[in-house]
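Take a look at the structure set out below.
Heads up, one of the protein chains got dropped from this complex, but the rest are sitting where they should.
Note that the chains are named A, B and C in the order they appear, and that numbering of residues resets to 1 at the start of each chain.
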Amino acid sequence: MNLRAVLPFAIFFLLILATGAMQSWSLALSILNMCLISAVMALGINLQWGYAGLVNFGVMGFTALGGLAVVLTASQPVPEAWQAGGPGVLLALLVVVAAVVAALALGRTFTGIMRVALVTLTAIAAYVLATTVLSPAVEAIEAVNPSATGFLGGAGLPVLLSWVVGGIFAAGAAFVIGKIALGLRADYLAIATLGVSEIVVAILVNEDWLARGVKNVVGLPRPMPYEVEMRQEAWFASLAEALPIGSVELSTVLVRAGYTGLFVVVLAIILWLAQRALWSPWGRMMRAVRDNETAAGAMGKDVKRLHLIVFVLGSAVIGIAGAMMTTLDGQFTPGTYQPLRFTFLIWVMVIIGGSGNNWGATVGAFFVWFTWVQAEPVGTFLIDKATLWLGADSPVRDHLISNAPQMRYVVMGVVLLLVLRFAPRGLIPETQRV
Amino acid sequence: MKKSFAAIVSVAALLAATPGFAAEVKIGVLLGFTGPLESLAPAIASGAELAIAEVSESGEFLDGSTVTPVRGDSTCVDAGAATTAAERLITSDGVAAIVGAMCSGATTAVLQNAALPNGTVMISPSATSPALSTVEDNGQFFRVAPSDARQGEVLADILEEHGITEAALTYTNNDYGKGLADSIASAFEKKGGTITINASHEDGKGDYSAEVAALASAGGEVLIVAGYLDQGGKGIVQAALDSGAFDTFILPDGMVGELLIEAIGPDLDGSYGIYPGSDSSGAEIFAKMAADNGFNPGVYSPEAYDAAALLLLAMQKAGSTDPAVFKGEVVSVANEPGEKILPGELAKALKILKDGGDVDYVGASAVELIGPGESAGNFREIEIQDGKIQTVKYR
Amino acid sequence: MEDALNALVLITNFALVPGLAYGCQLALGALGVTLIFAVLRFSNFAHGETMSFGAMIAVFATWILQDNGVSIDPLPTALLALPFAILGSILFVLATDRVVYRFYREQRSDQVIFIIVSIGVMFVMAGLIRFIIGPNDQVFTDGERFLISARDFRDLTGLREGLAIKTTQVITVVTTVIAMGLLFWFLQKTRTGKSMRAYADNEDLATLSGIDAGRVVLIAWTLSAALAAVAGTLYGLDKSYKPFVFQELVLPIFAAAIVGGFGSPLGAVAGGFIIAFAEVLITYAYKRFLGYILPESWVPDGLAQFLSTDYKFAVAFVILVATLLLRPSGLFNKRAAT
Partner (left out) sequence: MSILRADAMTGGYGGADILHECTLEADRGEIAVIVGPNGAGKSTAMKAVFGMLNLRQGKVTLEGRDVTRMKPTDRVSEGMSFVPQVRNVFPSLTVEENLEMGGFLRRDDIAATMAEVYDLFPVLAEKRRQPAGELSGGQRQQVAVGRALMTKPAVLMLDEPTAGVSPIVMDELFDRIIDVAKTGIAILMVEQNAKQALEIAHRGYVLAQGRNAYTDTGEALLKNAEVRRLFLGG
């Protein structure tokens, strides 16, 4: 790493330190935590876009799948619901799988109009069959204590395991999507992935039996102790005695630092793997394909397969980050997944940081999340000062101040455009070492 | 630890109790200023800030302390950003308590990740999800909005009394709407009624004709709209009236308000519904105060006023802004015994409390806290006649 | 016979009329993105915000006109505001092109860079619009609400079902027809229009033939902005104006443009209607309709709905994805997609 790469990180950590000193340490840490998660997401996109030139606008969907993984892994199972509708759901799942297999088989055997007709017929039959089995089962499941459960629940496993599961979920989805959509050219792939991610979220929002839909799953298990309980512990008391800060602040700082530690480990592992991959023969080949697909294809590289692998890997990383985020939130709220925040913002991070460079993507994520969160107070402050001359009761001033939170969009957009214009290769550009 | 903690508390208590010492107390107003419900947030914030200004200007609060609001954006869609905003309010701006958050999802996130760890008291004006009744809150979370379960029963009673046997039901697709719709449906069906369709609608969309078409096809004597009056709920009512699908609407709490009547017009006559309230004139007074201050009392705006007022009155009663101390007083100022307090009478209430008396805060939304610190659910049954909201009775 | 009429009126009222209006709005939006795609060859994610921007100006202009007592009752005042909205959007969009896009055009940047740039523009515009007008619903409709209301229709015909036609729906359809007519006339008959199509067809050859790329780009932005302003204003007029809505509208609009064939104006219009009617008809509950036309014993107990309305917006995405996979060049495009 050279100076150009170290400097942004140094500045960022100074900013975090400044936040800690001027605002509060627990705030600084919670911003840092989200920065770390964002960095993992950005690395996922960087794998796909920076290494291979694949445009994945489905970040939101993979993030949501990661969140779903936390629910299905870590929350307690609901035996009554399984009893009421478990078999029905499983049967419906079986029908769908059977239909897909049948459709693929038919697709291979027949051609032309026969193929279209048969596959359509299979799809319709599967739809009818699956819904007739599914609807009563779903109704039964959702009737089980709807205000608290009303879903099948999870496996009751340790929450950290769900991070891996989140990666697997996202990878599975990415495999299916990639298999059918990777042949598309860049902007179509972008729009297709965007559409698929909307469909994924629509399903999560509306299928209550799966993860309670809009009713949200709250109180997911945490890998860290609860602050209130921690304050009762003896070791904590002695620690608090020894340190010159209040026990409340100490407990929040400790818990957040615990999360920070976990996230740093994950980020470090992924970063290390990504760096290894980048400088491996595989990574060089990947970039060769990105820079000249036709030539690479002519050289006998199976471009499609390479793309599929990198698409699945990148999406898995995003899934892991999604699971981490849901774990940090302690709840799964499918209604909150929105492309502006969960897809486009991540892209902004990668572009600003420097696509093709893992350090760049990481530091981009750090800066963008920091700006995204801090733009609100700073924006309000600036507008407040800038409109003082209007007089305290000016309706214009009131209006502007009350709309100040919207400034974060403007700030983000302007920063993105400025970087694209004046430093198009990002804060830490891709290194041209071959 | 106990030593230092006790020291901090005693210093705080000492400062607060020192006669003539006037400090600045900050109250966080944490609402979804951006995101899908961004259009509701400003009016709610104005409600809370109205109460804060009233207390601050009275000069009676904790020996003349001033109170200032600090806004934070909980975004409604982003638990991470909501937590960070709350964290900032608590640990950086140093707010004594928070009015918020707005959406149930953001509220649970903020409660779990910021308020509980930091020991901050939160009163949500608008989070109604039943899940919040059972959430671990260490006595720090209250809400002025009633839980949806009770409302469903009241609505079912009213439907029965009107002789309705079949009704179509649509709800806004979030935890509030879904929870309310489920509770209405189960209560109504227990009474032998039929819900012909229980379909969601998304807020923040422009077009509701497909939803209305499905509702119309399912049929029913009335349409129950468990939504927001300036969001999808309004769109549904408008589209249903325009297409002649339904003439009569049943309006739960999120739908009752002058804004709806203004937007829809005389076609709404004959529709009926409920909203939190008791036999008091609080809501009217608040509406007038809001108008004088230049904002429309939208959904949950009265509740926000009450949330802020309750926080400040509890501090006054406890004589402290330390959450560990005043969190125990929130219920006592909200409920009997004591003098009834309406909007605009906060100065009076502060004075009574200062003199050691008791108050029973009624406020703009007829606050009565029960059980796990949530609104008891006194409802006012209303009917819309001649473009006016007429109160039929209280339940 | 009367049953059949009732069934017809029913489905017209609840599916066909709203579908038609919605289809027009999508078609106008899709025309805007498709023009930009044809000429500048990127998917403009900021188009939804351009629509929002145009509608916002229309709202302000309407308010000013209303305050000054200008009115064309029974038509909504917003129609008078439309020219201002168009002009404002054009100026804004051209300024954006000058400040932002032109640089990348001269660099001959990759398509994806353009997309990301347009996302940046989208962020800025989204923030600015909310900053200026606020995030709230703004109602700016006035004039006569209905051409015929459901009640009047029932009284008039004696049928059980009513048919409501809103003034705004009629205005939407008429304006769309006029706008599309003008656009197609421009593209088919005028020299400039033809040169635009030529440029879209084959950029290098167009340059060789002496067609000025800068001018074509300028015209494409102008048309796109004008269409966006019209679409946004009509959408706001028919429903109500709220900034958040337009962000959600981008994908159905892309869906419409892609289904029709990106870059093909005719396809954009067809795509708009396909998406709109698919959304309405697939989520329509046919129970009552079947009640009229089937013998009583055949009428299903359920709602006879293919897909719950919860998935209304997903319909557009499913069609979008299916089109991309099965026929990426769209239904009305003869050129290959790659």
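Following the convention adopted for this analysis, a residue touches a chain if its C-beta (ideal position, glycine included) is under 8 Å from a C-beta of that chain, and two chains touch if they have at least 3 such contacts.
Small disclaimer: the values here were computed from a predicted structure and weren't measured.
Contacts of the undrawn chain with the visible chains, over the full complex, involve C.
The residue touching the chain not shown here, chosen from C:A4, C:V70, C:L182 or C:L205, is C:L205. In the full complex, chain C touches the omitted chain through residues 191, 194-195, 197-198, 200-202, 204-211, 334-335.
To be clear about the criterion, only the chains that are shown with their structure count from here on.
Taken as a graph of touching chains, this assembly is fully connected, with contact between every pair of chains. For chain C, the chain with the farthest CA centroid is B. The most central chain, judged by C-alpha centres against the centre of all protein C-alpha atoms, is A. Separation between the centroids of chain A and chain C, computed from CA atoms only, is 31 Å. Rounded to a whole number, the gap between the C-alpha centres of chain B and chain C is 37 angstrom. Residue positions 130, 134-135, 308, 310, 313 of chain C are each in touch with at least two other chains. Multi-chain contact residues of chain A (touching two or more other chains): 205-206, 402, 406, 408-409.
Per the touch definition, chain B reaches chain C in the complex via residues 34, 36, 38-39, 41-42, 173, 197, 199-202, 204-207, 209-214, 216-219, 230, 234-235, 239, 242-245, 263. Per the touch definition, chain C reaches chain A in the complex via residues 42-43, 100, 103-104, 110-113, 115-117, 119-128, 130-131, 134-135, 247, 251, 254-255, 258, 308, 310-311, 313-314, 317-318, 320-321, 324-325, 328, 337-338. Put simply, chain B touches chain A in their complex at residues 1-5, 8, 33-36, 42, 45, 71-73, 75-81, 83-85, 87-88, 90-92, 104-105, 108-109, 112-114, 116-119, 129-131, 134-136, 138, 149, 173-175, 177-179, 182-183, 200, 294.
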